[in-house]
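Note that one protein chain of the assembly has been removed; the remaining protein chains are unaltered in position.
Let's look at subunit A:
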């Protein structure tokens, strides 16, 4: 293990690992962008990475190393060896080589900064390793998060024959202009997605309102008022919110079938809030506890009733928390799938998630399914990015719900 801590070992090892990471990412990215074949060359990455790692440590001069590496990166593909091997056109190969060069040279220089050529202290060595792991982590997480969403959006803009012909080719034919969006147009025109969007929207908004109506008084009582059974109550709230939906879905299905509530939006609107009330109550009572009780007591002394205190003091003070809870509940209602799937059969009453589930059939082309997914994802994402601060807090407080 000690042997690794010499610069002439650590440098090349980190160089190879990083070059390989970059090579894979560049290959995937170039394949997706151009549709042509790119594949990482193991031997090329080994030689190039080791040389670069050693070079950065041995020669302090960035210019020498940089120019040598650029020359190597540009020449290697024509010999069929470089870290990135490709049969694509000349321009793509040069672009890939330059990206590879830039994405290896500069990060590696930072990772190995302060690492001596000879024996390194444990501190210096681990600092380099951590910088490598950090770089790797950023690339890794970004890639695994971005690829599915990229594929979702790009697939929705293609047509069936293009998809089957080359599944890798996500390049867009911009000359079609608005024709790119024909899947979306068809979904709205023929599959009634406008109405699903509207149903999902008002069901979610109603869910938020009803949830708040029930959970605000409840949360206040649990957080502020003293009564026997308060502890047991907040515990059972947590317990209830761990009961899996599928266990409840079965009797709800039966009861709704018998009372004729199945297949109605009204049934959905009465069932969704109950699934979110415990979460909302739990989140809100945590926040209410954190508010200063003195302000409320002052209000009581000045002659407000308890309900007046809640309305005039507690609620205005907890607006940020209400925003977080509302967003979180909205997200749960918007994304809800199981109940909508089980309880709604009539295409005119579908929520968006149920509508997307309907598109999953062999007769409907895949780009429609992906376009439906994009339609379901975009509103919640827009809301999320716009109000990220509240959303993050809501997620942290709502914690446990999955």
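Some notes on this structure:
By our rule, contacts are C-beta pairs under 8 Å (C-beta built on N, C-alpha and C of every residue); 3 or more make two chains touch, one makes a residue touch a chain; residues count from 1.
The definition used in the following text is that contacts and distances are computed from a predicted model.
Per the UniProt record, the chain missing from the shown structure is "Sugar ABC transporter permease", taken from the list "Putative aldouronate transport system substrate-binding protein", "Cytochrome bc1 complex cytochrome c subunit", "Sugar ABC transporter permease" or "Metallophosphoesterase". In the complete complex, the hidden chain is touched by one of A:80, A:114 or A:167, namely A:167. Residue in contact with the omitted chain (choice from A:180, A:274 or A:304): A:274.
The omitted chain makes contact with just one of the residues A:34, A:183, A:199 or A:215: A:215.
Within the entire complex, the positions of subunit A that touch the omitted partner chain are 27-28, 31-32, 37-40, 122-123, 126-127, 129-130, 134, 137-138, 141-142, 144-149, 151-152, 155, 163-164, 166-168, 170, 213-215, 217-218, 220-222, 225-228, 230, 233, 235, 239-240, 242-248, 250-252, 254-255, 257-258, 271, 273-275, 277-278, 281, 306, 331, 334-335, 337-338, 352-353, 356-357, 360, 366, 369-370, 372-374, 376-377, 380-381, 384-385, 388, 391-392, 395-396, 399-402.
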